[in-house]
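Here the complex is missing one protein chain, while the rest keep their positions.
What follows is subunit A.
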Amino acid sequence: MISIKKITKKYGSDYYALKDVSLDIQSGEFVSLVGQSGTGKTTLVKLIIAEEKPTSGRIIIGGWDITKIESYEIPYLRRQIGVVFQDFKLLPKMTVYENVAFALQTCGAKKRKITDTVPQVLKIVGLDNKMDRYPHQLSGGEQQRVVIARSLVHRPKLLIADEPTGNLDSINTKEIIDLLLKINEIGTTVLLVTHNREVVNNLKKRVITIDNGEIVSDQERGRYLL
């Protein structure tokens, strides 16, 4: 469970990216975090993955207060949180297999674990037949699926997808959202950050709306309000 308590993030002396934000996410939930550009959605993601520290307030993940996290603990938090961004962040000189394996290599995984895990996650995202391709040989949707596969190699408890469909057409968008739902069904909590109205309205899942750094709505089976 994620518990965010009265989080404020201030940049400079008077700009509030987030103001007094509080919310709870239960394990296994699929939550959409919506709002227009620049309303503080990505700031909240950065706080959850400890890329930034809040000005005030607390974020507790599984009983672990990550606002007090030590530098050496951050990697171990991130291995439990898969992150998918709009810009795919794939290494162009590595194949699909190598890009996914890289996430395990950098964490010191043994060869055996890599050769077992990588094909499994590539199968989940439906790219087990394109393991030897390079990113430029894939469509946008496929590239995003490689990123999702990479975020799954540590079997994360939480998957945060920050505008994962921002660069995709409607067909690829549907494929990615279906994949996120599939991942949620196998037990992973999913936090989808988006401003895609159609995606949110079709999901019929919990929707949290942020506007000007504040939560303006939190609905169980919500719709895109803004």
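Heads up, the rule we're going with is that a contact is a pair of C-beta atoms (placed from the backbone, for glycine too) under 8 Å apart; a residue touches a chain by one contact, two chains touch by 3 or more; residues count from 1.
Please note the rule applied: contacts and distances are computed from a predicted model.
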Candidate names "Cell division protein FtsX", "Amino acid ABC transporter permease", "Pyruvate dehydrogenase E1 component subunit beta" or "Membrane protein"; UniProt protein name, chain not shown: "Cell division protein FtsX"
Full-complex contact with the absent chain, from A:27, A:120, A:139 or A:201: A:27
Contact footprint on subunit A, counting only the chain that is left out: 1, 27-28, 49, 61-65, 71-80, 83, 89, 91, 102-103, 105-108, 110, 150-151, 153-155, 157-158, 186-189
